[in-house]
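Single-structure report; data block below.
Missing here: one protein chain of the complex. Every other protein chain is in place.
We just call them A and B in the order they show up, numbering each chain from 1.
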Amino acid sequence: MNYKQSGVLTGEELRLPDNETLCRGKTIIIECVENIPCDPCETSCPKGAITVGGNICNLPKIDYTKCSGCGLCVAVCPGLAIFMAEKSPKGDWAEITIPYELLPHPKNGERVITMDRSGCDVGTGEIVRVTEFKKVQKSRLIVTVRIPAEDLNMVRHFRIAEGNHEQ
Amino acid sequence: MALKINKCDILIIGGGPAGLEAAYHAAKAAPGLKISIVEENFLLGGQLIKQTHSFFGSKNQFAGKRGFEIAELLMDRVRKNPDIDIHLQTSALGCYEGGIVACESMAEGCLKEFQPGRTIVAAGARENMAPFPGNDLPGVFGAGAAQTLMNVYGVLPGRKVVMLGAGNIGLIVSYQLMQAGAEVLAIIEGLPMIGGYHVHAAKIRRMGVPILASHTVVRATGKSTLEEVEVAPIDKNWKIAGESTVFQADTLCLAVGLTPGTELLEQSGCRMAFVKELGGHVAWHNDRMETSRPEILVAGDVSGIEEASTAMLEGKIAGLAAAEGLSGLDLSDEISRAQQELAGIRKGPYGEKACLGKDKLCKLSVR
Partner (left out) sequence: MRIDKHPVLHFEKGRKVQFYFDGRPMTGHEGEAVTAALHANGVMVLSHSLKRRHPRGLFCAIGKCASCMMRVDGQDNVRTCILPLREGMRIETQEGKGRLK
């Protein structure tokens, strides 16, 4: 089944950054594979690390040497298709940053159940950062979850375990 | 019923994104022209006021802003212009000789007659029905209706939802239902492929909502309101090809396309054409949005089903073309810039259908 049938991208369509790039620091991952007319990722990037080019329907290209890992594009992307990843140099943990528009809002230190691109549970993680770029996008949280390194290419969503969250 | 005569130069029928942009740009380009907008609903902004997702496009098309925020912006600049007056709860009934348009004001309980120099029909579209037993049960909504209830009025249509249609509307409304606290049990799609943007599908898939391609709704049942939705796999000839699954649901949303709301255009004698890529019958029009009747223009979904960003640009083009015709000003540069912008956002694979449809229309003769 391809992604147009399932709604789920597989390794084939994705050009995920290599291990070395991930271990260098925060690295964005753009899961945007169709030529839709859209360019806020390019225009919002303060470092010029993302290029769409003259035709607004081009796919965005990332220059990893320029990306500072600020996360602005994660907040700006209308398709909620940009994530940010980081791996510890020793490979004992990883962090994935996810755009989030649901209630209840996650809190720092909270344990969550991590989910993959098809909504299946992967494992657990810990919320380590919750930010909001209010000036560029209201009511969209940018949430960083610390997870086992081997889960990094799978985890793209999370849910707060029932009974775990204080209302 | 009392009759009120209203004088205006440009009458715009429909206060959605196309109509609002037509009014704003016409008034801006040719100050002094009197412009009236008639809108059937008691709220301005059309279907834009219920869109909570961020828009694509570029800065010119308000990319990144949520639909309802764009609506506020468009409404605000129209309300601020003293040359534009707005008639809410007013339905256009007919377009007659000499360009006279008769309207009924439900708010004032009177008839209103307009005699504009140009009329821009931006009446939008209506949601399609899907044929299956039980499709008229309360609890079976157009997906847009469910969206209106929850995003405009803050009323949840139901708790357990099945969505029929995996085009952009089906995917977006499913996501918004989940945001509002409902549970979407499944998205059913008759075609073997998801029709909407992958990014919309990805958002709802990672939340655990299944999308069943090559499936259809067999029937909806319930005593006085919806209780169960029966779904079955189908083959490429749309014949049932496997065992049914029954979902216990109180809500079934139909997102199976839109049909342009062309009654007024047909009635007024505009040349009509059936173009399936545009959603059915539409009024013939050129790239300045002018129809076969020189005083009538079209913009937005009524001229072919697309989306809000293209509707806004079509509205702008129609507004400028109408203003040019009445004022004698040369607005051709501005019109061609808007046309280029429109062509730009139709460039990708998702714009192909609209381009094909508009091309087909252009190849037909005016008469």
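The rule we apply is simple: a residue touches a chain if its C-beta (ideal position, glycine included) is under 8 Å from a C-beta of that chain, and two chains touch if they have at least 3 such contacts.
This structure is a prediction, so every number in the text was calculated from the model and none was measured.
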item	value
Hidden partner chain, touching residue among B:36, B:105, B:119 or B:151	B:151
Residue among B:31, B:138 or B:242 that touches the chain left out of view	B:138
Among B:261, B:280 or B:304, the residue in touch with the chain that has been omitted	B:261
From B:6, B:89, B:245 or B:286, residue that would touch the chain that is not displayed	B:89
Absent-chain interface as seen on chain A, which is shown	101-103, 105, 139
For chain B, residues in touch with the removed chain	40-42, 47, 52, 66, 68, 89, 91, 106, 126-127, 136-142, 144-145, 148-159, 179-181, 224-225, 261
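Here, only the chains that are shown with their structure count from here on.
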item	value
Separation of chain A from chain B, taking each centre as the mean of its C-alpha atoms, in whole Å	32
Parts of chain B lying in touch with chain A, wherever the complex brings them together	53-59, 63-64, 166, 178-179, 181, 192-194, 197-209, 211, 213, 309, 344-351
Sites on chain A touched by chain B in the complex	3-9, 31-40, 43-44, 55-57, 76, 78-81, 101-103, 115-120, 136-137, 156-157
